[in-house]
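Comments concern the structure below.
Of the protein chains in this complex, all but one are displayed in their positions.
And then chain A:
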Amino acid sequence: MIKITNLEKIYRTEEVETVALNDLSFQVKEGEFVAVMGPSGCGKSTLLNILGLLDDPDAGSFLFNGVEVAKFNERKRADMRKKNIGFVFQSFNLIDELTVFENVELPLMYAGVKKSERKARVDEVLEKVQIMHRRNHFPQQLSGGQQQRVAVARAVVNKPKLILADEPTGNLDSSNGNEVMQMLTDLNEAGTTIVMVTHSEHDARYSHRIIRMLDGHTVTENILV
């Protein structure tokens, strides 16, 4: 499903150039659950942003489902993104002005799903992440774990083929963290491909395969299964 070859990303500021990704290549197959690990600053988030089509690489190729997307323009990327990809962030990134229900509903609206169907689907995922009773609350009224469950619900509501998670448990305690990991596992078992960045060996053990990065390229790959 994902095939990147010789990917490169360089951040240029006035004084310095930072090579965030350096000649990075790997593949992720459909249905896989991959964890990306590595020290702070080695380029994990940069990689995830590129995989999620939020950012474009400076060089290299990125085949998504066999389509070369490395040179897509903003509009095409946005379109591809909304049809195929869901995101989960460490800091949840819910919209404070919207209720739980509306936050989850948003991707469906952008995808142009009809109102009646939207309601059914949102209710269904909220049920699944056990947050149904809080559907009309605003994000600030929820605990961190609850907020991350809403964020997961929002990521999956549009049934994306790929979920990208950047340290999804980073702001959570261990029991809340485990709950979220269990949800991701369930999603993966239902067929969704997952790429997850994490600092925790414990969380990485939920995945099938660990890609270890250092200074912008892969050093090892552990197959866990």
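One rule holds in what follows: a contact is a pair of C-beta atoms (placed from the backbone, for glycine too) under 8 Å apart; a residue touches a chain by one contact, two chains touch by 3 or more; residues count from 1.
Methods note: contacts and distances are computed from a predicted model.
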Per UniProt, the name of the complex member that is left out, chosen from "Probable chemoreceptor glutamine deamidase CheD", "Putative ABC transport system permease protein", "NADH-quinone oxidoreductase subunit H" or "Acyl-CoA dehydrogenase": "Putative ABC transport system permease protein"
Given the contact definition stated above, which residue among A:121, A:134, A:154 or A:209 touches the chain not shown here? A:154
From the listed residues A:49, A:147, A:169 or A:192, report the one that touches the chain absent from this view. A:49
Which residue of A:33, A:87 or A:101 touches the chain not shown here: A:87
Of A:43, A:57, A:107 or A:168, which sits in contact with the chain we cannot see? A:107
Those residues of chain A that touch the unshown chain are 49, 52, 54-55, 74-75, 78-79, 81-82, 86-87, 89, 93-98, 102, 106-107, 109-111, 154-155, 158
